[in-house]
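The structure appears below as structure tokens.
Only one protein chain is missing; all other protein chains are in place.
After this line comes chain A, so read on.
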């Protein structure tokens, strides 16, 4: 499977189900790559998988794709030590890969089940940009016959917030679109803030669409709870100390990275929110405090 086929398969997956997380699409693509791979050694397999992940990063440079690829690779290397015969090994890997995919497709529902109880009747919620997990949580809360209203930030430069507002209108939830600059203004009316995450880092902080850090700082100043909803496959092995420490390959879109030479004039599309500003994280592993994220990561990776 060469690069074009890879990228095409990935795009097809994203098109087929727009509700799917990009990390899931990436893992599906990698699984397909594994099935079609004609390598003879485990080491060769690992190398080709790493190469495949890099190709996908070239298509969609989000943190989630990187973390999905890494998790898949780690998953594979765990199984590789058990069987001597390569073909049997590959069969086991494929089975386990399918199992893994099944598990993580349920994760959004698990998160929604945990989070919707925190939305009380009559609550006013603030959220940022377009997040499918947050949408699912709000769907579940609406299904439980809770009355709440939502403020969404417009989230430039791609105005993804408007997409979120459309989706919420379909659920009959009263929604207001606010400017990114109006977050401080609107926070006094709001009861809680819920955002999604593109990646959850080792310190317990998150990487998300630009504007999240501002929102977190304002909610801390107003003493409003700041909740993050994320699936567990978004846990990534980064440890940024500040905004500057996030690698450039995540900060900009893939096309920007390829075309523009001088990145200092470009606007980054993501930012890093440190764990001290986050109240709780809702994941399919449970409701975690930011310091517990590191414990979970140690369990997963060590």
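Just so we're on the same page, a contact is a pair of C-beta atoms (placed from the backbone, for glycine too) under 8 Å apart; a residue touches a chain by one contact, two chains touch by 3 or more; residues count from 1.
Everything that follows uses one rule, which is that contacts and distances are computed from a predicted model.
Out of "ApoA-I-binding protein 2", "AP complex subunit sigma", "Translation initiation factor eIF2B subunit delta" or "Probable ribosome biogenesis protein RLP24", what name does the UniProt record list for the absent chain?
"Translation initiation factor eIF2B subunit delta"
Which listed residue (A:8, A:121, A:144 or A:295) would be found touching the missing chain in the intact complex?
Answering carefully, the residue with contact to the hidden chain is A:295.
From the list A:159, A:241, A:263 or A:300, pick the residue that touches the absent chain.
Of the listed residues, the one touching the omitted chain is A:241.
For chain A, enumerate the residues touching the unshown chain of the complex.
Touching the chain left out of view, chain A contributes residues 202-204, 239, 241-242, 244-245, 275, 291, 294-295, 298, 301-302.
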